[in-house]
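With one protein chain held back, the other chains of the complex are shown just where they sit.
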Amino acid sequence: MFSEKGVERLLSVIAFSAISALALIALFIFIEGIPFLLKYGIKDFLLSSDWRPESGKFGIYPMISASFWVMLGAMLVGAPFGIAGAIFLAEFTPKTVMHIIKPAIELLAAVPSVIYGFIGVVVLAPIIREVFGGPGLSLLAGAIILGIMILPTVISISIDSILAVPASFREGSLALGATIWQTVHMLTIKAAKSGIIASIILGMGRAIGETMAVIMVTGNAVMIPNSALDSVRTLTANIALEMSYATGMHREALFATGVVLFIVIIFLNAIASVVIRKKVITK
Amino acid sequence: MRVSPKYTQIGAVTILGAATAFTVAILIFIIIFVLEKGLPVLSFNFLFTNPSDMGRSGGILPILIGTVLLPVLAIIVAAPLGICTSVYLVEFTLESRVTRLIRFGTDCLAGVPSIIFGLFGFIFFVTILGMGWSIMSGGLSLALMILPTIIRTSEEAIRAVPKAYREVSFSLGASRWQTVRKVVLPNALPGVVTGVVLGIGRSIEETAVVIFTAGSSLLIPTSLFDSTRTMAVHFYILAREGLSMENAYGTAASLIIAVLIVNLTAYWMMHRFIAKRN
Partner (left out) sequence: MSLEKNIKIDTRHLNLYFFEEKILKDINLEITSNQILGIIGPAGSGKTTFLRSLNRMNELEPGSRIEGQILLDGIDIYNSELDVISLRKRVGIVFALPVALPMSIYENVVYGVRLSGIKDKARLDEIVEKSLSAAFLWDELKDRLNLSGLRLSGGQQQRLCLARVLAMEPDVILLDEPCSGLDPISTSWIEDALIELKKNYTIVLVTNNTMQAARVADKTAFFLMGELLEVGLTKQIFTAPVKQETNDYITGRFG
């Protein structure tokens, strides 16, 4: 048998090492990336479009803009369908059916991203090439594939927050003669708003962070996109494509790209936690 | 013109229903597409023979082994660390600024792109510690990647155990650790298991981290410091290099089936656990 004090000490040591290992990663990325940022100049790094590592030029503006547009596109595809699906499943579908479909959709979140990427290459890109022209592997393909990939996240969290709206709200409204749809769009969605927003923010995080699917479908050309049909390279793709052979300044530049991604994720999480905390307070 | 609420409702339901049907159809299409092309390739032979000619022909035996070893190593490292950490945070510390900071930090790390863990693992384990591309480097990098998720999900599961249970246990003369062992953990188990299974699932499907830390050797590993290849990586390489579409589909189908098995097992375990409880 363990002694009470012994157990507590053991647990504290484990907790401390787990947390410091995680802190170490963050620290490591920043230590590798920040000196480069200071040396090269934050402004030049973020706002220059010149990415030629072999000649010491490290401007990641094209990747920032690619990541931004791909994420925005993914939101435009994923959010409406995801929220519509969540409302339909939570409000207009029999409970038994929903309890089958919801786990099935959650299961799809586990489908490997390389498979989504592959579908993008063999099914979606040819369609885009046929219908709109261009290379097919493009910003548009990336946005659509990522939009599909975030659907399970958006649907699952939104359903949870819609179901968390007290039944008494709904019954009160229905008892006053409102139709289910009136109740939903005047009441339920407002009450579940923060959960739905949080689901979208988490989806954004997923879209920004996705790497393999994006590498496969966006074409990876370093350029500022002029249209949705252009080939683009995102921040994550940039790290993945060049990491294995990068050395010196080049490697530091990739770590600095990691720092940028890190900060975006911290920012998104901060917003999400504020949104969720607000919900707790207004409850 | 004012449309009657009845018709608005019919309109809204139609649009929502169509959007839902479309969503579900696309998601089902992806699964069917892969299984339809991949299942005919799948056979006992395919799973249990060595690949030849860079994977153009032959089976996926070493890849199967890599796909089991890496997630297993990751979970062996991350699950005890993550669960102990969450127990410590919830049961042995008071809620304070420090615990809130830790929670925010783990939240952020859970959302950080996996490629960053790949970058870290590549530089730290592969290069600085000199482990090279190996099962060890890959497993440890994956462990760090899933650790925040395991901490957060078990923390939530532990927090959800009613305070009254703890109070009763203390009032009957239980120590804190006895209370955790006999009342808190058994009740938090479904949630804790879910977190661990999510971690296994993420390790199986992860590609970027594995390529950069475990490499992509096609040989059967003989030690933890050998390079290996998982199904996700194998599929990616076959599809990207256009080596063999047939074997790529076969690998994709195995991958999807593996992920489905892991998730359904977790689902079934949780249901059995809940059913047994009541």
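For reference, chains read A and B in written order, and residue numbers begin at 1 within each chain.
Simple rule for what comes next: a residue touches a chain if its C-beta (ideal position, glycine included) is under 8 Å from a C-beta of that chain, and two chains touch if they have at least 3 such contacts.
None of these values were measured; they are calculated from a predicted model.
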Checklist entry - Which shown chains does the hidden chain touch? => result B
Next on the checklist: From the list B:8, B:49, B:99 or B:175, pick the residue that touches the absent chain.
Outcome noted: B:175
Checklist outcome for this item: Which of B:24, B:183 or B:211 touches the missing chain? It is B:183
Checklist entry - So which bits of chain B touch the chain we can't see? => result 94, 162, 164-175, 178, 182-183, 186-187, 277-278
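Everything that follows uses one rule, which is that only the chains that are shown with their structure count from here on.
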Next on the checklist: So the centre of each chain is just the mean of its C-alpha atoms; given that, what is the distance between chain A and chain B in Å?
Outcome noted: 17
Checklist entry - Which positions of chain A touch chain B when the two form their complex? => result 2, 4, 7-8, 10-12, 14-15, 17-19, 21-23, 25-26, 28-29, 32, 80-82, 84-85, 87-89, 92, 101, 103, 105, 107-108, 110-116, 118-119, 121, 123, 148, 151-152, 155, 178-182, 184-185, 202, 205-206, 208-212, 216, 236, 239-240, 243-244, 251, 254-255, 258, 261-262, 265-266, 268-270, 273
Next on the checklist: Touching residues of chain B toward chain A in the complex: what are they?
Outcome noted: 5-6, 8-9, 12-13, 15-17, 19-20, 22-24, 26-27, 30-31, 33-34, 80-82, 84-85, 87-89, 92, 102, 104-109, 111-120, 122-124, 144, 147-148, 151, 175-177, 201, 204-205, 207-208, 212, 232, 235-236, 239-240, 248, 252, 255-256, 259-260, 262-264, 267
